[in-house]
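Removed from the display is one protein chain of the complex; every other protein chain stays in position.
Labels run A and B following the written order; every chain starts at residue 1.
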Amino acid sequence: MTSRRSAASRGEWRIHVILIIAVALMVVPFVWEILTAFKTNNEVSTLPPTIIPAHPTTAAFETFFASVPFWAQFGVSAISLVLRVVGQVLVAALAGYAFARLRFPGRNVLFVLFLLMLMVPSQLFLLGQFDLMKGLGLLNTLPALAIPGIFSAFGTFLMRQAFMTMPKEYEEAARLDGAGTLRTFWSVMLPMARSMIAALAVLTSLYSWNDLLWPLIVSPAGGNRPLTVGLASMQGQFGTNYPTLMAGALVCTIPLVVVFIALQRQFFAGIASSGLKG
Amino acid sequence: MHKKWLAAAAAVATVGMLAACSTPAAETGSDEPVTITYGIWAGTQTPAMQAIADAFEKENPNITVEVQELPWPQYWSTLQTGAAGGTAPDAFWMLAQQIQPYAAGNQLLDITDAVKNAGVDLADYPQAVIDLYDQGDGKLYGLPKDFDTNAVWFNKALFDAAGVDYPAADWTWEDFRETAKKLTNPEAGVWGVAAPIDYQGGYYNTIFQAGGQVISDDGKTAAIDSPEAIEGIKFWTDLQADGSSPTLQQLSDTEAETMFEQGKVAMYWSGAYWALQLYNNTELRPNVDVAPLPTGKKQATVSSGIENVGYVGTKHPDETAKFLMFASGPEAAKIQAESGAVLPAYKGTAQTWMDAMPEFKNLQVFIDAQAYSVPLPVNGNAAAWQGVQGDYLTDAWNGTTSAADAAKAYADAINKVLAEG
Partner (left out) sequence: MTSNVSSPVGRPRRRTGLGARTDWWALAMIAPALIGLAALYLWPFISTFIKSFMNVPVFGPGKFNGVDNYAKLLGDPGFWQALGNTALYTVLVLLGIPLAIVFAALIQQVSRGKAIYRVLFFLPVVTLPVAVGMVWRFILNGDFGLLNYVLSLVGIPGEYWVADARFTIYAFAVVGIWMGLGVNLIILGAGLQSIPTELYEASSLDGANRVQQFFSITLPLLSPSIFFVTILTTISAFQMFDLVFVMLGSVNNTALGDSKTIVYLFYDAAFVQFKQGFAATIAIVLLIIIMAVTALQFRLQKKWVVYD
């Protein structure tokens, strides 16, 4: 027994070497981003390139904050994320519960329709969604950023799966106590689905925070422009001024990375339970 | 009907959550406070535009002007999306090559009467710029904001290092080529000139200098495949071929203007609108100078200018028209000139502009160039046919096809756009 274990740990040492090399390659772009953000525009064009900034400077960050209304755009990104996550979890949990537990005419047909929607590339909806937002007079507003993401066939599907796996005894007990459908759902079933809700929430946050195409279309300008659009725009303004671009990219990336490190368990659970589908 | 119902249903479904965030529609009378937006693309001009907005607000206490800055690469798509969606800025910058679809699609505020009633004299503006925006429908959609011609920015330090004389005012194509070649030093990573595919600052100028045209006189067909025009294109492909310029790939990775600021290229053809950006680079400033474009068969430069125009969907047409006249008027011109942002279109402000950047001693070349300037070709949906230039000319710049063949193929593409109207 002992000899087999030591053989295993000898092998493990080799595995660690491979993994460390792979992980090092994965983080090189981040390291380079950080180093570049502290260089001057002239330093990044020197050959051979310097690894460590010769004269570390925060000038790039100053340029970034002077030309991009970071906090305003951060606020837009954050508020639309919250709207989208809260909205989607509610809408999807309600519908998912009904699909999983309640009986109504046309249930199966409707559910198949929901599943079909998962197949369609999201670009197909863009033109119509844009027209709808225009018709509602919501262009360049916060709600326009969040609304389409609130309604998700995928979220409904996830929540249905979660409710399907739950034992019925709890519901029946609640009903015998005289709780109605909504109450049973709200105070018994919903709390039991919290791990799936957390998974759905982190996935939705990820799409919401990273989305570029939709905000570029409905909110390309003015005060309701989220960070992704602001960052993409900055590229137009600074062209190939790499230190400023890197400083901007870094600053805009940090919030979600911090959230991810704090909630990594939920992130991984979300991804594992579902796969990634926008 | 169906669509409306769905829209209403969606609104009801989300209204609870979103009520707090919706924006109320502004309904205002003439003396009540109104806010108008002014769309511009981002760059060194923003502080001057903000100052103009402030000055206007001082004169018109009931009107607030909100300057909306858009990045250049997304400016036109954003504007189009906004115009189609009813959310375009009330006033915004327009370019002559872009105006046609907006005017034809009835998206611009007609300010003919407002200008007449306010007694604005169009003679105070360069006729060439006014003509560029004339859609032949008898309506006036905007007023010129600035005016630009082209010249050669050059880096004196790189000339000194290579022991090359600064350009003479009457230099020729031949002189230019030689200067570029002498300045090029592959070991030091220095090129004589940046030769990107640039119409306004680049090959249109040489096409006219060679005696050619981009579009024929009647405006209905391309003339870019005439022998003279091909000469003008060859000027640039030759600079690529003999290595006097970074390749197109290099200029994609690092833009020409950045290369010039980094001291990697010694000469850069462009307009007066880069003056302030270069002036603001204090490290580079003492080394920057400017010379007239070299002469081919004749002297020529294309000229153009931005106009301030209004959006037909504005809720405040009177205030917008008032602002447009102010933003192109004498006081705004003075603010622009003093900031150095750009050469104003309004007459008699050139000296103020030059005085704003005293260390640039030869800015006069941009003003002198008016004498031999040619209006930028903007026939038909110019943005559409100018937008596809890269599809046809890239191979010529890369040297994989001849300038003549590329010009021929591009001319066919231009003709197709012009035929669509």
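Methods note: contacts are C-beta pairs under 8 Å (C-beta built on N, C-alpha and C of every residue); 3 or more make two chains touch, one makes a residue touch a chain.
Being a predicted model, the structure only gives us computed values, none of them experimental.
Chemist: Where the complex has a chain not shown, which of B:Thr35, B:Thr172 or B:Gln250 is the residue touching it?
Modeler: Looking across B:Thr35, B:Thr172 or B:Gln250, the contact with the absent chain belongs to B:Gln250.
Chemist: Could you tell which one of B:Thr35, B:Gln50 or B:Gln80 touches the chain left off the display?
Modeler: Per the contact definition at the top, the residue touching the missing chain is B:Gln80.
Chemist: Residue by residue, what part of chain A touches the chain that was omitted?
Modeler: 9, 11-12, 15-16, 18-19, 22-23, 26-30, 32-33, 36, 44-49, 90-92, 94-95, 97-105, 107-108, 110, 114, 117, 119-129, 131-132, 147-148, 150-151, 153, 156, 164, 168, 171, 175, 180-182, 185, 206, 209-210, 212-213, 216-217, 227-228, 231-232, 235-236, 239-240, 242, 245-246, 248-250, 252-253, 256-257, 259-261, 264, 267-268, 271-273, 275-278
Chemist: Contact with the hidden chain only, please: which chain B residues?
Modeler: These residues touch the chain not displayed: 3, 6-7, 9-10, 12-14, 73, 76-77, 80-81, 83-84, 101, 105-107, 189, 196-197, 247-255, 384, 387, 390-391, 394, 397.
By our rule, only the chains that are shown with their structure count from here on.
Chemist: Just how far, in Å, is the C-alpha centre of chain B from the one of chain A?
Modeler: So the centre of chain A lies 38 Å away from the centre of chain B.
Chemist: Help me check something: in the complex, which residues belonging to chain B touch chain A?
Modeler: Answer in residue numbers: 3-4, 6-7, 10-11, 14, 17-18, 21-23, 25, 37, 39, 42-43, 68, 70-74, 77-78, 81-82, 84-87, 189, 253-255, 257-258, 261-264, 283.
Chemist: Mind listing the chain A positions that touch chain B in their complex?
Modeler: Residues in contact with chain B: 41-42, 45, 47, 67, 79, 83, 86-87, 130, 132-143, 146-147, 150, 216-217, 220-222, 232-237, 239-241.
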